[in-house]
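Presenting chain A:
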Amino acid sequence: MELRFDESIPIYQQILQGVLWDVAVGAVEPGSRLPSVRELSKLTRSNPNTVQRAYMELERMGVVETQRGQGTFVVGDPSIIGEVRTNVTSSAVRSFVEEMRRLKYSDEGIIELVREQLRNTRGLQKENPAQEPCESGTEMVQRTTGELSEVIADGRN
Partner candidate 1 sequence: MTRWLALIRKEIQASWGPTAVAAALIVALDTWLIARTTAWRIRYPGLSFGLAMVPLAVLMVWTIWAGYLAVRSEWHGRTSMRLMSFPVSGRTVLGSKIVVLMAQFTILAGIAVVGLLLVAAREPGIQFGTVGSMITTAFKPWELAVTVASMTLVLLAGVAYVLSMGIFSFVIGTTVARLSGLIAVVVFGLLGYISNALGPLAMYVFSFIPNPSIIIHSFTFGPGGAEAATYVRHVIPALPFWPLVLGSVILLLIAGRLLETEVDA
Partner candidate 2 sequence: MAAIEMRGVQKSYYLARALDGIDLSIEPGKIVGLLGPNGAGKSTLLKLCAGLIHPTAGSVRVLGQEVSLKTKARTAFVPEIDTFYGWMTVSEALRLEASMFADIDPAEVTELLRELKLDARARIAHLSKGMRAKLKLVAAMSRKADLVLMDEPLAGIDPPARAAILETIATRYRPGEQTIVISTHEVLESEKLFDDVVFLSGGRIALQGNADQLRVEKGKSLNEVFAEVC
């Protein structure tokens, strides 16, 4: 997991979202071990207490479980994984739709844009997306926002 942070949003929240995203896209397999608190705080150069808080919240949500002395593991239960996937997906869709509506697109306009994007990127679709290194939620937001702005700018010209 490699996270690029937005320091105006609580860090613990971003770590939380990052793990949920990784679980949702399958970057971490059910039952696999997450980086230790220490490893993740080193990687992200953030406070171990913050990482610990995120992990505890994830445990409370039932997404991970901590085994003393062994580490923190993603739960193996596929229904929970499915639930995470659903939540992350609907959150992404919600943000996207909100953003497009703020850009004053109609419902049909939004659907057409999505269709166009899917057409243009069809050849680039990877075979097994779950096994490729994935970008984090934050990165995705940043990237899609950037791309949408480009599309709009192109549309204006």
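Structural remarks
Basically, a contact is a pair of C-beta atoms (placed from the backbone, for glycine too) under 8 Å apart; a residue touches a chain by one contact, two chains touch by 3 or more; residues count from 1.
Selection criteria: all candidates are chains of the complex that A comes from, given by their letters.
Here the structure is a predicted model, which means the values were calculated and not measured.
Within the complex, chain A makes contact with only one of the listed candidates (1 or 2), namely 2. Interface residues of chain A, counted against candidate 2 in their complex, comprise 5-13, 38, 41-42, 44-50, 52.
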